[in-house]
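With one protein chain held back, the other chains of the complex are shown just where they sit.
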Amino acid sequence: MSDSSHPSIVDFRRDLHQYPEAGWKEFRTTALVADELAERDFTLHLGTDAVAEEERLGVPPEDELLTAIERARREGAPERYLDRMDGVTGLVAEKTYGDGIGPVVGIRVDMDALERTEAQDDDHRPAKAGFVSTHPNEMHACGHDGHTAIGLGVARELDRNGGFDGTLKLFFQPAEEGGRGGLPMSKSGHLDDVDHFVAIHLGLGIETGTVVAAFERPLSNAKLDVTFDGEPSHAGNAPQKGRNALQAAATAIQNLYAIPRHSDGVTRINIGQVRSENPQNIIPEEVEMRVEVRGGDAELNEYMLGRAKRIISASAEMHEVDVETGLYGKTTTFTADTDIAEAVADAASSVEGVNEVVPCDDMGGSEDASYLIRRVQENGGQATYVGIGASNPYGHHTARFDIEEESLPIGVGVVAETIRRV
Amino acid sequence: MSDSSHPSIVDFRRDLHQYPEAGWKEFRTTALVADELAERDFTLHLGTDAVAEEERLGVPPEDELLTAIERARREGAPERYLDRMDGVTGLVAEKTYGDGIGPVVGIRVDMDALERTEAQDDDHRPAKAGFVSTHPNEMHACGHDGHTAIGLGVARELDRNGGFDGTLKLFFQPAEEGGRGGLPMSKSGHLDDVDHFVAIHLGLGIETGTVVAAFERPLSNAKLDVTFDGEPSHAGNAPQKGRNALQAAATAIQNLYAIPRHSDGVTRINIGQVRSENPQNIIPEEVEMRVEVRGGDAELNEYMLGRAKRIISASAEMHEVDVETGLYGKTTTFTADTDIAEAVADAASSVEGVNEVVPCDDMGGSEDASYLIRRVQENGGQATYVGIGASNPYGHHTARFDIEEESLPIGVGVVAETIRRV
Amino acid sequence: MSDSSHPSIVDFRRDLHQYPEAGWKEFRTTALVADELAERDFTLHLGTDAVAEEERLGVPPEDELLTAIERARREGAPERYLDRMDGVTGLVAEKTYGDGIGPVVGIRVDMDALERTEAQDDDHRPAKAGFVSTHPNEMHACGHDGHTAIGLGVARELDRNGGFDGTLKLFFQPAEEGGRGGLPMSKSGHLDDVDHFVAIHLGLGIETGTVVAAFERPLSNAKLDVTFDGEPSHAGNAPQKGRNALQAAATAIQNLYAIPRHSDGVTRINIGQVRSENPQNIIPEEVEMRVEVRGGDAELNEYMLGRAKRIISASAEMHEVDVETGLYGKTTTFTADTDIAEAVADAASSVEGVNEVVPCDDMGGSEDASYLIRRVQENGGQATYVGIGASNPYGHHTARFDIEEESLPIGVGVVAETIRRV
Partner (left out) sequence: MSDSSHPSIVDFRRDLHQYPEAGWKEFRTTALVADELAERDFTLHLGTDAVAEEERLGVPPEDELLTAIERARREGAPERYLDRMDGVTGLVAEKTYGDGIGPVVGIRVDMDALERTEAQDDDHRPAKAGFVSTHPNEMHACGHDGHTAIGLGVARELDRNGGFDGTLKLFFQPAEEGGRGGLPMSKSGHLDDVDHFVAIHLGLGIETGTVVAAFERPLSNAKLDVTFDGEPSHAGNAPQKGRNALQAAATAIQNLYAIPRHSDGVTRINIGQVRSENPQNIIPEEVEMRVEVRGGDAELNEYMLGRAKRIISASAEMHEVDVETGLYGKTTTFTADTDIAEAVADAASSVEGVNEVVPCDDMGGSEDASYLIRRVQENGGQATYVGIGASNPYGHHTARFDIEEESLPIGVGVVAETIRRV
């Protein structure tokens, strides 16, 4: 197969950027990747074969998923893969190189976009260059379009230049934002025989040309979707007849921020979204709230989660309102393994365009590749999380996020070279 | 002028019902009324001549008003009156009957719709009969379409059957919902020479055929629009850098509901709407909140308002966030005058379809006709607020609200007969 | 028996004032009263025969009671009655006059002092005149010393001047302050055959010479003693190990004051006392809190009580602390009966020193005579609560409270004259 039948990985990234798909809606993205990898003789595990369906977190309502599938169809997703996905996104693609007696190497890239609207003016390069998002309230503002392109680029590079004897497993993970797809993919079974595992991320404050071989110790986190459900009442005529969901929420908010600090390490708590939509004269009967807790390790995160749930439940009880608390997303933490990190560092040093290699650093944020990494480690494999520098003037998750595309071949090079060396 | 050139008041009410206009957007309604009253030789005071412009409360943003004017134009509002309004709705129409040595009588009806979407299924009579609202999120769910029709009906009735010697002033008030239009209309100057004043309301839990001659002692109230404005920050990486608008709001909410009860009478407090729209991992920098306080009289209302403002301001100060607190609406209270109430009761007894007359009752809710009534009383006039029974299966402000149209001629009759008797 | 063997009722009142006994500690007071009434051939029901023991509220710890008994002994309480009381204060004294076919009349006076320290300087008359309290933190600051003296005075007056044919029951109630003794005395059985019942109170803002024949509609109330019991921990080394009783209490306080107002009438809530006694660096493991709720009637009081208990319990649950909530005291409300109130008004008009008789007024505060009154009414009797004017420059419950003693013979006269007339 000739590569020329495909767009370059830069063009491929731009195509994804133009048609971004938020978590669990990556139908077009998955299908496009599947289509090329099938041509390249990869064995495909799609949808429920790539993620443990019942472990999925923060899945949008069914009607939104159907709309997303229809959109993917309209926007050129190969029909056959849409059908095979059966409503669940995600792909594990597997191929054996050489005589197949070598190790199993896993590479994880994530595919989902964020729910925010991209800047459309000419000061924003994707807009000026004509590949700005065409989907309102969806945008690749975290570089996952680049990750997916690198994943595909690695397959192309190994096909083209070889140098690896073993089995390559490419994990195209859905729904990383919010920490929703990592857990179910970690339970797919496909990680259990992986000997060496590398996850990657572009940007994260690192300039193009720098590579961090082991970005580790992210904060564990958990996101809760909370709905307090009481009883409305006219606030003038019968205030006592209401069961006030807002008093429950305000009590919860005050006490959530006041969860005791923990002497074992870092903890965090935040409530980002609160919505009560009543007119002024009606006792609020429904309040929605989105909460996030974090911990320096999984135990600290569980401490915060336990306290938060108790506070939320008691606040509802106090004001005699019902409450539903759903887990929207969850991540854990990990420490990278030394051997694989060193292999990455060695590999990176040999890649054109790399001018600095940082052996390891603390990640700061949260990342659900952590579940995949721990799964590999629990089964005796080695894993690391690699930062691929990509200069960008605006921060991740902003409306003007962009990546320097020189980082894409660097990413492909670092990963492919690492695969050859392990 | 022949009445046959105009739709019946039932048809007129249905037309208004189909094209409902929320507070300060009653351009079409005002223009249609003005058009007919001009034909009937009323002197018109429109827009800023009907309401004191700078006293208006809860006015929507300019662009919404422009959109509403354009819509009114499209939907048949007589052009000339749109122009004369100059962006401000409301109408005082004045006409002298007989030799003009009789008293000045004021009649107040309100014109605005509510911001809610009307039920569209065939179980809802307006839908089945083809006059359901065609404006999403606007609906005559409080009967003001009927009020406006009755106001016009009174003019027709006096033109047709006479019996009054004096000056009639018809007050077509905008923006009653939320208590936004009463105060500015009370300061228009047009009430200062009114000797007898009657405001009316359909429904309010009274069956068709019953008339309450003096619905009095509504709760004073005030509505506040509050915006807390802080600083966002990443909740994992730098929680201390945020200035948390949600902590300010939660503190305010807890303390607002806890404003001490008052031994002089009834007080109320509610927060209906709260909105913080951040993702879970960003310290909330902006929270919007809609608050309402009430008091059994104006002093109690001021007590609540003063305490509420202090709490809101100190909550912001506590969390180092800015806060803007705007008055969205305000009402006061009143007691009806005996003579005019008795005149109404007498008049009502003589009207066909009326089978019960209740001398007086407490209103319970809040009403900004209170400002007009007090203005009349302060200038030595007499005033009452009349409840015109109108059976309806669903409550006011619900998506299925409707009125029995037999109440419309009753309303016209009660008001016209009262005018003849004072 | 000659009255001269006894101190005048003014002197008796001064003796009680000098040796005040707080609720459930009225051993000396009870014994002195019992002693004289026994001489006067009253049948005595003492202690557990005067109050239903298991229904007592807010009883101090056993050791405090023992100390109070010892003190009474030292301060001249007749030994034999101390023994008969067996640790429980209170007295119902009964005597039949004439041929005993007349009605049963009940008179209720309360005996307990308040827990506060009396002013000791010469600007305070009891101090200057030498009968100031000798008990630190106990003081007759509500006039119950005068009530007890009036109760005894009534017995003397009827013995001396006759004029009554029937059975007189004198209820010397313990522990009125806090509403602790009324409920158990109402369940003693002694009220069930009472035909006419009068409770009295001195002062209450009424000048000497004025009598209110029916002081009615007190607020129902309930007092809760709450103890939150958590786990201490060093706030620096292990904040997460504490179970913070203070966070529970603060959450409860915020939400208690925010219990929704009730459209059926008056409600009240207050937390007077809060105590957490830890050093700054220890997470508070115990917090004591004293709460009071009130309602315009018994149902409103139950509404407040139910909400308060739910809030307290959920606050404890929220912070994983234990909580004990004990009922410290409780009162209900009542309306006086017309016939007995008129009899009191008639009687008062004939008493020397009375210059104004008010037929009825609202009480405002709370009063546990309400339980006795309702018991009488439930069994077909008539009852009222009488205000005996007694000018005093300082308010009830203050360190400088005093009563004009001219009110004492007036009180005796009004009650005795009423007894003669029913």
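First chain written, first letter: the chains are A, B and C, and each begins at residue 1.
One rule holds in what follows: a contact is a pair of C-beta atoms (placed from the backbone, for glycine too) under 8 Å apart; a residue touches a chain by one contact, two chains touch by 3 or more.
Please read all numbers here as calculations on a predicted model, not as lab measurements.
Asks: Where the complex has a chain not shown, which of A:T29, A:T148, A:T167 or A:Q254 is the residue touching it?
Replies: A:Q254
Asks: Pick from C:A72, C:M185, C:V198 or C:I253: which residue touches the chain that isn't shown?
Replies: Considering the complete complex, C:I253 is the one touching the chain left out.
Asks: Thinking of the whole complex, not just what is shown, which of C:S276, C:S313, C:S349 or C:S391 touches the missing chain?
Replies: Residue touching the absent chain, from the options given: C:S276.
Asks: One chain is left out of this view; which of C:S186, C:T208 or C:N221 touches it in the full complex?
Replies: C:N221
Asks: To test your reading of the contact rule: which positions on chain A touch the chain that is missing from view?
Replies: 254-255, 257-258, 260-261, 266-269
Asks: Extract the touching residues of chain C with respect to the undisplayed chain.
Replies: 178, 219, 221, 223, 234-237, 239, 244, 246-247, 249-251, 253-254, 257, 268-284, 287, 290-292, 294, 328, 364-366, 397
Asks: Which chain B residues touch the hidden chain?
Replies: Contact residues on chain B toward the absent chain are 237-240, 242, 244, 247, 251, 254-255, 258, 260-264, 283, 303, 310-311, 314-315, 317-320.
The criterion applied here is as follows: only the chains that are shown with their structure count from here on.
Asks: Per the centroid of Cα atoms for each chain, what is the distance between chain A and chain B, given in Å?
Replies: 50
Asks: Let me have the rounded angstrom distance from the C-alpha centre of chain A over to the C-alpha centre of chain C, please.
Replies: 69
Asks: Tell me, which residues of chain B touch at least two other chains?
Replies: Residue numbers touching two or more other chains: 254, 257, 268-269.
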